[in-house]
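Below you will find the structure I want to go over with you.
The complex appears here without one of its protein chains, the remainder shown in place.
Take a look at subunit A:
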Amino acid sequence: MISTRRIENGILTATTIVGALLWIFPLYWAFVTSIRSEERVVSEEAGLLPDEFNLSSYIDVILNTQLLNWYLNSIVTSVIITLVVIVSGMMCAYAISQMRFPGRRLLYGVVLASFMIPSQALVVTQFILMNSLGFINTWAGIILPQLIIPVVIIVYKQFFDAVPKEMREAVVLDGGGEYTLLFRIYLPLNWGITTALAIITFIMAWNQFLWPFLVVTTEDMMTIPVGITQVNDAFGVFYARLMSVALLGAMPVALAYLIFQKKVTEAVMISSGVKG
């Protein structure tokens, strides 16, 4: 009895591992392609295993495209978006959660409602707005419409609501104001959720395609996800180069994910309302 159970378990585990390896195969294949020469990529003998370690495609795309510019645009815009979204979201959530002021309920209602509004439906008028502000092809134009992530406020509010009132009273007795409370008590107490939200916001901002694609028309102002689609036009279809640029484009978020894996999982679970 026990042995059949064991065999069954073994088969299931093996199936999972094989499934996961098949699932990740496209990334493996992109890597193998990227370290081959273009001739090798399309030759008959090219097999499934990495048989060459040729970095010429990587060097070529770094030297002959605007990749470094795109990195710079992506880094600057994603970092600013993350900082502003987290700080302004935290402040707003703190006021809604801990303070009494007219319009508080209305504000929270608006936040909850805007959670459901697809920003994609607004791209036309957002573009018109950015155009009239003169922000087409600028970092400001890429950043501004991405600053509204209502879920950050919703998550922060839930966490601030759960902070014990006694901590608040102690600080107030010592003469501390609301800003002191927020930055010395509420923020440090919620440091975990702050980093989780920051990482997921950064990854989302980095990966954003539609909006940067619309608001940027010159190649030097593109972000990574938009810029790398130009490589196809620049080289024609050269797959080793395309896979090199794809992997270089994915590198920062892939590294961020691998380093902060636990935080990313945590953030995804929390921000979708399923607290683990």
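By our rule, a residue touches a chain if its C-beta (ideal position, glycine included) is under 8 Å from a C-beta of that chain, and two chains touch if they have at least 3 such contacts; residues count from 1.
Basically, contacts and distances are computed from a predicted model.
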Per UniProt, the name of the complex member that is left out, chosen from "Heterodisulfide reductase subunit C", "TldD protein", "Inner membrane ABC transporter permease protein YcjO" or "Dihydroorotase": "Inner membrane ABC transporter permease protein YcjO"
Absent-chain contact - pick from A:56, A:69 or A:126: A:126
Contacting the left-out chain in the complete assembly, out of A:33, A:57 or A:194: A:33
Absent-chain contact - pick from A:12, A:55, A:68 or A:162: A:12
Interface with the undisplayed chain - residues on subunit A: 9, 12-13, 15-17, 19-21, 23-24, 26-27, 29-30, 33, 41-42, 84, 87-89, 91-92, 94-96, 99-102, 104, 107, 110, 114, 116-129, 131, 144-145, 147-148, 153, 177-179, 182, 203, 206-207, 209-210, 214, 224-226, 228-229, 232, 239, 242-243, 245-247, 249-250, 253-254, 256-258, 261, 264-265, 268-269, 272-276
